[in-house]
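The complex appears here without one of its protein chains, the remainder shown in place.
Should a chain be cited, it is by its letter among A and B, assigned in written order, with residues numbered from 1 in that chain.
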Amino acid sequence: MTFLIGSITIGLILALLSLGIFISFRIFNFPDITAEGSFTFGAAITAAFITSGTNPAIATILAFTGGMLAGATTGFIHTRFKINPLLSGILVMTALYSVNLHVMGKSNLPLLNQRTLFTWFGKWSDHISGPGRIINLIGWSVTAADLWTLLFCFLVILAFSLLLLWFFRTNIGTAMRATGDNDQMIRALGVNTKWMIIFGVALSNGLVALAGSMLAQFQGFADVQMGIGMLVWGLASVIIGEALISESKLGLLVAGAVMGAVLFRLLVAIALRWGMNPNDLKLITAAFVFLALVLPGFMKQTKKIKLIK
Amino acid sequence: MDKSFFRGILVLILVSSILLLSDLGNRNIKKAASRASGNSLPSGVKFKIGMVHYVDSPNSEECERGVRNALHDKHLREGVDFTLKVYNAEGDVSTLNSIAGALGNETWDLVFAISTPTIQLLAKKLAHTRIVFTNVGDPVLAGLGKSMEDHLPNICGISTMSDFDGLMKLVHYLHPGMKRAGTVFTPSEVNSVSFKDHLAEACRRQGIALISMPASTATEVLDAANTLVAKRVDVFCQISDNLTGSSCSAILKVSRDRKVPYYGFVTQQMKQGALAVGGRDYYQAGYESGQMGIRVLSGIAPAQIPYRVVGKTDYLINLEIARFYNVHVPDQVYKEFPQLQIVKQ
Partner (left out) sequence: MLELSSLYKIFNTGSTNEVNALQDVNLSVEEGSFVCILGTNGSGKSTLLNAIAGNFFPDAGRVILDGKNITKWPEHKRACHIGRVFQNPFSGTAPGMSIGENLVLAAKRGKRRGLGWGLTAAMVRELKTRVKDLDMGLEDRLDTPIGKLSGGQRQALTLLMSSWLRPDLLLLDEHTAALDPTTAAKVIELTEKIVCGGNLTTLMVTHSMQQAVKLGDRIVMMHRGKIRYDFRGEEKKMMKVTDLLFLFEELRRKDQLDPGA
């Protein structure tokens, strides 16, 4: 049960990453590789500031800002210098590796005894349920602290999802969505698509950096190699989410991205639990994503065949 | 709210239930918090012990051998008195994360964490498990406590910080006129940077400059070693970390081909052609951590056991190799280092 709670918690944290990838890949049609660098960037900024005594909330906000800067750089390189979106992302991601090392000062920054958002919330929740409390959940023993952490992450992701949904229905948000959907049209309607892309990629990477920041605070350290493989993770979550929710309404798509992140984490947990060698993790990831891409089409086919019969 | 939304929630609940089903074994289990206190091991109990390596290296293997022998010497038999499950992250942080996750799902009587990245992650992820670490260069720097005595409550272990002053003193005796020593280090490993800095200090105390070259992959180690020779270092004084440890043969080859003597901090490197080493004994470190582990199993809380540096440093020298490098070994060396052992390859 603790394992389940932990998996869902991490899934919810990484749902921020999933949302960020969703914005750049799906809403803006911008294949953005920067995420691998900005994920670590967010973790690095937060860890560096927390270990030098800064308020963790401010450190987290700074991480978000840093991510936005990284994304804006990618967008700027693409729109101003007309460099292919993939290459723009690779350029910034590569540069960020060195930047991250500088920010952290070393490759691995422990946060074991520092104030983080989680220790804050933990102190507050301890007032309510008493420290060290253990709860019996349908037969399993779980610490109250773990449940509170789960709730905290859930509230964070809920807040951001709703914020995004509101934003994308405002006038400027609608124009941003149109930029990804049909940029020729939106230019003919007076929108400066260059600024829209820059802002969109910035927003996407801001969320990714936020995911990195929260994960670092959750797991107790920031490592310069944290971001490696995270892009694939985020893409897999988005794709699995789309397989789950095959509608095109914005609200459902956002929910899908979040659910995909949690589901993906759970599937990996199950594979690990059943004795899969952790070294095979990447292979299993590829298999899951492949299934998620292929199953929906396959199911539609079988539905059609049934109808015809 | 739409049909597909609820379908999504349903799938999540289904998958969660599958995961829970696999956890049925842990249901209603009271965590084994109370054991006999004192210095004797409870009898008739089969201990569940785990061990996690970060990377495949000679040091890690020696540590594991030491742990196993410590258990064996206390008359604990594998399969009867304890089960030992060994994991290896093959140097990959995400694999390490997955291993931590897999461990977190079971109850362990004791977990051995070998190497710094391992203990850093496990300390956070397995906060309610008793862990003994070994092959950790600098526990305080790694965030495992305020000091060697005042540390995290569920952890204890053996530090393998090298004896930099000792070896530099030996090297200086063998090369009285030397100006520069060279070492490859790994910026992405916290210990490596710390060791390099300590070594630089020790060199400074001998009036020698330390030239260091960074590397992040095995291929880069070879390039770094060649660059050091190009920068005219008099000797290699190679610090030990996960990368340079597993790639030391590359450096030793450069040392042989370019005739720049190699001094190290790992005893196994004598077999590979080092002129002399001042090695923390990794087998000894493993053994001492195994002994610590047995004390924990017999009921002493890890919080009461201070971190310790491994008690034994072996100084070894190979005279034939010294001749190959045209290095003269004055008699004074034997007086200053009475524990110096002469070995043949």
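What we mean here is this: a contact is a pair of C-beta atoms (placed from the backbone, for glycine too) under 8 Å apart; a residue touches a chain by one contact, two chains touch by 3 or more.
All figures in this text were calculated on a predicted structure; none of them were measured in a lab.
**Q** Among the chains present, which touch the one that was left out?
**A** Touch partners of the hidden chain, whole complex considered, are A.
**Q** Give the residue, chosen from A:87, A:185 or A:299, that touches the chain omitted from the document.
**A** Candidates A:87, A:185 or A:299; residue touching the omitted chain: A:185.
**Q** Determine which one of A:137, A:175 or A:228 touches the chain that has been left out.
**A** A:175
**Q** Determine and list the subunit A residues touching the chain excluded from the picture.
**A** 167, 169-175, 177-178, 181-182, 184-193, 248
In this section, only the chains that are shown with their structure count from here on.
**Q** So how far apart, in whole Å, are subunit A and subunit B when each is placed at the average of its C-alpha atoms?
**A** It comes to 34 Å between the two C-alpha centres.
**Q** If we count contacts the way the header does, which residues on subunit B are in touch with subunit A in the complex?
**A** Going through subunit B, the ones touching subunit A are 2, 4-5, 7-9, 11-12, 15-16, 18-20, 22-23, 26-31, 87, 89-90, 92-95, 97-99, 101-102, 104-105, 117, 120-121, 123-125, 142-144, 146, 152, 187-190, 193.
**Q** Within their complex, state which residues of subunit A touch subunit B.
**A** Touch residues, subunit A against subunit B: 1-4, 6-8, 101, 106-108, 110-113, 139-141, 219-221, 223-226, 228-229, 241, 244-247, 249, 252, 255-256, 259, 262-263, 266-270, 272-274, 278-279, 281.
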